[in-house]
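The complex appears here minus one protein chain, its other protein chains still in place.
Letters A and B mark the chains in the order given here, with residues in each chain numbered from 1 onward.
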C-alpha cells in the first residue's frame, strides 16, 4: 500500500494562504487548491480536514444553507468523495468518513420515503443519529468560524510589537536577585518545549484505545513456540490471545517470519485452517531477523 | 507643580514611566500599588492614556492584554518596526491548528479525544504544534480516564490581543438560535 496518505494533511506549520474559513466560504477550500502538484480531483479534496469539513464544503458549493435537507442532498457527493479515494485511506480517516456516510444515507432514505413512520427503536435510533450528525456539523461550523476570527485577530496582532527593552542601567542595579519559581524538572520541561522541533508528520495512535502490542515481541513468542512444536495452526497460536489486536499482531509477526524464511504456510481451503510450519535453518538467528521486523504498532502506520 | 489638588498629571506620568520599563503585561492592581492610588483610579487613568495615544496618532499604543497593561507599537507602523525587530517570522497557524485552538479555547479544560470528536479528525499532531508554540498547555488530567486536559495560555491571550478569556465572543453567537442540544450532549456523543 502506498505510504501515508494524502488525506493526512501536509503537515508543515505554514499553510499556504489559509482559505477564508467562515462556513459560507468553505467552497473556497473545494474549488481552489493552492498547490496542485499532480492536478486532478483527488488533490483538490485533500485540503479537507475531516468529514465535517468536507460536508460544509459540499453544502457551500451547492449554495445551500446548512439544514437536514442540504445534508441529504450532498450525500451522493460525499460518498463519491469516499470512492474517489480508492485505497488511499488510512484507517482512522476512513472510519470517520464512513460513519458519517452511513448516517447521511439514512438521512437521504428518510427523505425519499416521506411516509416513513417511526415504528421501532431502530428507527428512533436512526433519527437520533441523524439529528446528532446535524448538531455536530453545526457545532463544527461554529468552531470553524471562530477559527477564522482567531486567524484575523492573530494577523492583526502580529503587527503590534510589545516593548521588550532591558532596564535602564540606573534601575538595573536595583533589580532583586532572580527568583526561580521553577524546579530543575520544570526547567527541563521548559527547555524541551522551547527546543521541540517543528512537528513532523507522524501517525498518531493515541486514539486507539487498545493497549499497544508489539509485533516484534509477538514474533519472538511465536518463534519460540514454533521452534519447539515444529508446526501449529494459526488458531492454536492465537488461542491465548486476549484481544483482537494481539491476533492481528501475531498475524503480522507470522508474515514477517515468512519473509525471513522462518515459517511456511499451508491452507487447504480458502478461509480454512491455516497451518504454520517452522522451516528455519538451525542457525536461524531470531534476534537478527527480528530487529528488522516492521512494527506498525510502534513506528509505522496501522494500515501499512 | 506641587498642587496637591491636581495630582493626576503626575500619577499619569508615573504610570507612563513604569510602563516604559515593564517587559510583560502588568496588572492594574500592581500599578496601583506602585503609584499608591486606588485600583479604580489607576484603571481609569490607563484607559485615558490609551485613548490619548490613539487620538494623538502616536506610534505606540497602550493595551490591556493577558490581564495586564503594556506598551505596543501601533499596527500600522509594523512595516517600519519590523526593519528593526526581525522577530522570527511567526509562521501562520494552519487551518487545522486554528480550528483546534478554537475548540481548546472554548472547551477548556479539554482532552484530545474530545477535541478530535468535535473536529471529526485526529488532532494529535496539531496539538503538539500548539503546545510547542506555547499557545496551549497541559492543565490537568481527567479524573475518570486519566486523559490529559488542555487549556490555552497567556501567550494565546497576548497573541490574540485579549485581556481575558471572557473577551472571546460567546460560542452561542455562532450557533443557530434553534440549536437545542446543549453543548455537552453534542460533544459527549462524539
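We adopt the following convention: a contact is a pair of C-beta atoms (placed from the backbone, for glycine too) under 8 Å apart; a residue touches a chain by one contact, two chains touch by 3 or more.
Predicted model only: the values in this text are computed from it and were never measured.
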item: Candidate in contact with the missing chain, chosen from A:86, A:176 or A:272; value: A:176
item: Chain not shown, touching residues in chain A; value: 161, 163-168, 170-172, 174-182, 184-185, 187-198, 202
item: Touching residues (missing chain, whole complex) on chain B; value: 1, 9-10, 12-24, 26, 30, 33-35, 57-60, 71-74, 76-77, 80-81, 83-88, 90-91, 128, 134, 154-155
